[in-house]
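Only a single protein chain was left out; the remaining protein chains are all shown in position.
After this line comes chain A, so read on.
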Amino acid sequence: MEIFQIIGLALVATVIALLLKAHRPEMALQVSLVTGIIIFLVILGKITAVVDLLNSYAEKVNIDMVYINTLLKIVGIAYIAEFGAEVCRDAGEGAIASKVELAGKVIIVVMAVPIITSLLDLIISVMP
């Protein structure tokens, strides 16, 4: 049961961050940053299994791998953008956080362009 480990780690890190926040706010921010990274590295193994499963089923039903890869990339970009924006927002920089989120959204839309064009082509070819 890794959830108990993660919750214990989060509680300890929260207490340490609160202790440091009074005198050294920048150190408190770094503690929370490292905690986020460690928790992600713990759940990484489980996500890998899910991604492998997704890939194997996509191969079975002959879905074009380009689409699956784009989908996975979008998930990765969304996670990273959220992570960075949350760190910025924790430090009180809401403006920078919104810009990071905007950049993530724009990059995701740009990556989804091939999927959108193929969908539109399909619709046009079906139309009489």
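Couple of notes before you dig in:
In this section, a residue touches a chain if its C-beta (ideal position, glycine included) is under 8 Å from a C-beta of that chain, and two chains touch if they have at least 3 such contacts; residues count from 1.
Just so it is clear, contacts and distances are computed from a predicted model.
UniProt lists the omitted chain of the complex under the protein name "Stage III sporulation protein AC" (options: "Stage III sporulation protein AC", "2-oxoisovalerate dehydrogenase subunit beta", "Peptide ABC transporter permease" or "Acetoin:2,6-dichlorophenolindophenol oxidoreductase subunit alpha"). Checked against the full complex, the candidates A:Ile16, A:Ala58 or A:Ile108 give a single residue touching the omitted chain, namely A:Ile16.
Only one of A:Ile3, A:Leu41, A:Val61 or A:Val110 touches the chain withheld from this view, namely A:Leu41.
Interface with the hidden chain, as seen from chain A, comprises residues 5, 9, 12-13, 16, 19-20, 23-24, 26-28, 30-31, 33-35, 37-38, 40-42, 44, 47-48, 51, 69, 72-73, 75-76, 79-80, 83.
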